[in-house]
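Everything on this sheet refers to the single structure shown next.
One protein chain is absent from this view; the other protein chains keep their places.
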Amino acid sequence: MVRLIAKSPSEGILPFEVNGLTLVELDVGPITSVAPFDGQAVAASDRLRALAGMELPKPNRSSGREGARAVWSGAGQAMVLGVAVDAAMRQHAALTDQSDAWAVFRLEGQGVEDVLARLTPLDLNPGVFKRGHVARSLLGHMSALFLRVSGEAFEIMVFRSMARTAVHEIEVAMKAVAARKALA
Amino acid sequence: MRIEGKGRIDAAEQIRFSFDGQRYTGFKGDTLASALLANGVRLMGRSFKYHRPRGVLTAGAEEPNALMEVGRGAAKVPNVRATVQEVYAGLEAHSQNRMGPLAYDLLSVNDLFPNFLSAGFYYKTFMWPRAFWERLYEPVIRRAAGLGALSGRHNPDHYEKAFAHCDILVIGSGPTGLMAALTAALGGADVILAEETNEFGGRLLSEDEEIDGQPGADWVGGILAALRETGRVRLMSRTTVTGAYDQGTYGALERVGLHVNGPAELPKECFWRIHARQAVLAAGALERPLAFPMNDRPGIMMASAVRSYLHRYGVVAGRKVTLFATNDDAHRTAVDLMACGIDVAGVVDSRPDAKALGDYPLYAGGEVIGTKGRKALSEITIRHNGAEQKIATDCLGMSGGWNPTLHMTCHMNGRPVWNEEITGFVPAPDAVPGLTPAGACQGTYSTAGCLAEGVEAAKRALTALGGKLPEMEIPQASDAVGGSKPLWLVKGKGRAWLDFANDVTSKDIKLAAQEAFTSVEHMKRYTTQGMAPDQGKNSNIGALAILADATGRAIPETGTTTYRPPYVPVSIAAIGAGAQGQGFAPERFTTSHDASVDRGAPMVPAGLWYRPSYFPRPGETTWRQACDREVTMTRNAVGVCDVSTLGKIDIQGPDAAAFLDFVYTNMFSTLKVGKVRYGLMLREDGHVMDDGTTARLGESHYVMTTTTAAAGEVMKHLDFVQQCHRPDLNVRFISVTEQWAQFSVVGPKSRELLNGLLDAPIDNESFPYMGCGDVSVMGVQGRLFRISFSGEHAYEIAVPARYGDALYRQLVTQAETLGGGAYGMEALNVMRIEKGFITHSEIDGRVTCFDIGMDRMVSAKKMCVGKPAAQREGLKGKHRQQLIGLKPVGAVKELTAGAHLFETDAAPTRVNDLGYVTSVAFSPTLGHFIGLGFLQDGPNRVGDVVKLVDHLRGVETRVEICSPVFIDPEGERLRG
Partner (left out) sequence: MRIKCPLCGDRDQREFTYMGHETYLDRPADEGWSPAWDTYLHLRDNPAGVTRDLWYHGAGCTSWLLVERDTTTHDILRVDLARDAKRGRG
């Protein structure tokens, strides 16, 4: 029997590089939203620590590391990336599979903040928005999640259906920043 | 004329450009204005109303005269200030607001009839006959009015917008701004220093002046090095801060690529939204023109501009220069020019006690009372010691003192305050929270004072931020303040211009006063003073001083108009940057997008989504042929359609059922696990908000679907209801719209098709009508819902989105082997109309459950959102327009949506309106047009014939009222 072939959200349009900055698509593995029920936040966090060695993150923060990360994603909600969350957690939190709902990008290079300054109203200055910091905000007109993973790299999550627009807008910003640098 | 060795231009880099087709050479660092002046070009434009010849007046952003069109073709930009535009290789500039060549503008005939074109001329003249307005007056005025013209084509240039954040924003980089930025940075703040021109330094670059014993420009260089060393200062040149907004938000326009011939990716301009916790306004001051007879000829310019052209660009605007002033500053012009060997023919100073600073003829207590020269100044007439005297001159520098550049302090409702000491307006205290004005923009005119105030203002900002205060030494500089004595109007023969750009003279102001427009706001609107691109920067104070005099009031009593953002003109391209073309809105693509495009489907927008309209097959020439075939194919065999765009919301928690009972009119707590129910959602005002199906996947787990259009609104509504009404309910929800690719499989062969793909076959028992559950499809875990939006035996199958493309292609291929195939939005719409299912065409926000015949869906057993309001008397009863079906019985067989319904014998007027048509389709199943609509007391009128009138499309026919369900009213097909 024929098998269903999986396609990634940005298949065929990534990666690319502009003047030392790169944009790549990441396969972060399973993504599960975890929203602890009333009074269950601590229990849910304990369960996650037992399972994957990380806590449920506080607002605007992430926990864990690449490959197994939990990212705050809104009021009373986090996304667990890279590890499957076990059913035992269901008694503490609403778990929802989001593995296919997001396009995940990594934007990296010197001056990455300059590119993002064209796209989001967030203050991403390194002194303010440090490694591991997370924000839900806008990328252009799109709802997005920003995570700083290093001094020069961000992971950006947008809804799958808008991956092409997001890539287009990031590319335009990358090229504009590069053109400015060439001018100086 | 260029003076060798003067100016900050790069004499090694020649730049060729053109003006009105004539080729010229300038240097890197030149503005268009300085390069033209250096080439002896003095006539740079025509005035707005009288089409008088005009030359450059200023050397900055406030320029009212030298407005030009720059660029060519689609990218042509009008009303560019030649004093701001830097020259670059290949720059093309054209004069504007002329008919024929600039030197012989045919519309300059207007100048012969100034008495006809006085203030209020248009208001008074073009009143009657009324019919002449559209046919004659307006086209003629439109032809003659306006300044530059747009190309009328799509602008291909790239513009951008961006965000910046800092602790302290310093606006302006003169002595005040530089000291403020240095103090702030040394105090540990992150600083943005915004400078309007291409170089930092402000007026220090335009004066011959020393600070700490160094030439001003050298001192600037030292401070810039110190600023860079702190690593805390972002230097933004060519950036004008244009507006102050709430909570420390500032707008700023950066001219990124207007001074070069850059690549397409390089933005022309960037509009910045700067968020600053504190700000220092160090915007300086603008020199005040003098109102004397015939003061508008090319060659007459601001004295400070003469110095700017000399020191910054190495250009002198004439060979025999005169000055007319009320202060000491202007005398510096004479001294500086003479140092370069330029002949200064005289300084006319209105102050009787004026002293000369050098060896030039001084006419203390004198006034300029007339000028001569048709296309450029050749002579002035002065009155001195009671006698008149003529002086030959080709350049007259004027100075009436200075006006603080306090515009930004008005942007949040601040009203400037009159300061008698400087005879000018200064900013109201704390006019913008967090913004501290300092230096010349608050009336401190000495360089020494500016340096000190810059430090002081930055310290104030640092204190507000709780930062440490650095030890600062104030540099040594001049403490001269200019000593200006006001001179508002020189009496004499001839017009005295105030607003050069809009051609408003002192007479117009007096006329306004005479005609009772004595409020400064009324005067402004009556005369149009201050309404040109310079927004009154040059004319406001002079105009209101004359108004004050004409109305016998003092200036503070007369008041001033205030300033709104933007401080300088901002192109729409910059404000709307990013919204061109694809950037206008995100495009959302379904996983089946490529497969649909492969099959030739035209993709149509549905909100932000793109969905296939229909799937043309060989031989089909119209969309209707494809649509009819797709409907018939689906009803007879099987059709496949991507329905992933519908909103899907995953709802979990112990109180999930109670929550759904509260947001839906009907009960969901009674729904059995493994079942789906149609639900209706109201707004709190009792009108229908949205509808859709909700499936119960587990005891405390539901998945709700919303319409495509309302998905976002429903999510926001659920958040509102949960957080603001029912935080007591222990429930969590999240959108899963993007997680699942969902396809409807419709028609009598739908189960056969699915069973070919499912790992375990289904039957009517395992999946009855309105059943749902997990399935395995070709090894992938999915969900199956037996629901129908067509009236057919139908399913929706969902798989994780990564498999969407593959599953869709499989489904369509398999459907084709069964005599079916893909169908698009057109066929989907036809089938739902045939079945009488509603969409947002029907539930348009104004209808109630009663109107759509679903009154009984409001459960009596529980409270829900909108229930109390839905019970209002006016929302029920015979007077309501209710959902009905329509079929044509008149000569015209085509129905149109948007048409209105009337009794057959009634006139089709508003008062006789009985209802309207919401949706129409040609039904291939029935062989004729059908429609849905709303009709007063409709359900009781089934069988009646009414008149359908579409006023817009000119359609009139008769229609019969029928049930909105056209096919299978018993629902036998659904359950088969």
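Structural remarks
Lettered A and B in written order, each chain numbered from 1.
As a working rule, a contact is a pair of C-beta atoms (placed from the backbone, for glycine too) under 8 Å apart; a residue touches a chain by one contact, two chains touch by 3 or more.
Predicted model only: the values in this text are computed from it and were never measured.
Screening B:275, B:525 or B:701 against the full complex identifies B:275 as the residue touching the chain left out. From the options A:135, A:158 or A:174, the residue with contact to the unseen chain in the full assembly is A:135. Of the listed positions B:12, B:225, B:387 or B:724, the one in contact with the omitted chain in the full complex is B:724. Of the listed residues A:2, A:42 or A:75, the one in contact with the hidden chain in the full complex is A:75. Although one chain is hidden here, its contacts on subunit B can still be listed: residues 163, 245-249, 273, 275, 412, 433, 684-685, 715-716, 719-720, 722-725, 727-728, 863, 867-869, 871-872. Listed by residue number, the positions of subunit A touching the unshown chain are 59-60, 74-75, 121-122, 135-138, 143.
Criterion: only the chains that are shown with their structure count from here on.
Here subunit B touches subunit A in the complex through residues 158, 160-165, 190, 256-257, 260, 262-263, 265-267, 273, 275, 578, 582-583, 585-591, 608-609, 650, 652-654, 730, 732-741, 777-780, 799-807, 810, going by the rule given at the top. By the touch rule above, subunit A contacts subunit B in their complex via residues 1-9, 33, 35, 37-38, 76-77, 93-102, 117-118, 120-123, 125, 127-128, 140-142, 159-162, 164-166, 168-169, 172-173, 175-176, 178-180, 182-183.
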